[in-house]
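Excluded from the complex is one protein chain; the other protein chains are retained at their positions.
Here is subunit A:
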């Protein structure tokens, strides 16, 4: 790890000022990803702005009937929060499907959005990587790419966003509140993470120095008919090969409202509004679900070692939609993980 200076900010204003006042600064929340990247010499900030004293760890109702998740609330406190469990079980279960209890106790909500890809070439400084070193090339294209993207890739990057939590946040249409040197603004979740295009070094649309202050959930939580299905190489404590977040609103057997987002398949949580449109007004049947699954994967492109993900994703979508329509997962089931 390179040497650096560190201050612990007491307020959001102070944190933003401190960041702007230093060269190569970085914010540090739980540190579970940043410190790992620093130990691997992938990240080398000269100054860290510590956020764990900021008053941003609460979870509270919003005037619009939604829920505001504080930026520095931990993933564990969020997943086990009674209101999150009851009103947004999709989010609770997605969070609990990721990482380990220790990591969830450290990792913050904002940090979950800011975590970087687990592409092995991004981590290996001996190989080219356009995300780590722009212009150096991509070792994953034509390399071993079992965990890599099948949707929205570019010639410069096929990395995936590794989060489970963010897949649920995409399906729930969360809004990210940020504050920066030029004031505060809000970013729709679908606009927060970006596709690699020709600038894979940029994971998201934050401007320099902007700090996430909260993640806001709208009132609609899909607590009756939802599913988070995560497929991976082992049953626990592994990143998704493919994951699917589904929220449905049913009128009898007719789909009134649908949300569908995938993880492990793209540079960002992959929400497909066109596929959601195909589901709306249709009967909740396997034929409907298959049509939606085909639509999501229509433009998918395998990279060799990850070709299997295309069929896997289709089947996962059909299964998750089936589970959601049947109301198979309950808000009270927190251990879906151990009941595959």
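By definition in this document, contacts are C-beta pairs under 8 Å (C-beta built on N, C-alpha and C of every residue); 3 or more make two chains touch, one makes a residue touch a chain; residues count from 1.
Keep this in mind: contacts and distances are computed from a predicted model.
> Can you match the unshown chain of the complex to its UniProt protein name from these: "(2Fe-2S)-binding protein", "Anti-sigma factor antagonist", "Sulfate adenylyltransferase subunit 2" or "Probable chemoreceptor glutamine deamidase CheD"?
"(2Fe-2S)-binding protein"
> Could you tell which one of A:8, A:22, A:194 or A:315 touches the chain left off the display?
A:8
> Kindly state which of the options A:100, A:125, A:184 or A:207 is in contact with the chain not pictured.
A:100
> Given the full complex, what residues of subunit A touch the hidden partner chain?
Contacting residues on subunit A, toward the hidden partner: 1, 3-6, 8, 28, 30-32, 35-36, 38-39, 48, 50, 52, 76, 80, 99-103, 105-106, 236-237, 334-335, 337-339.
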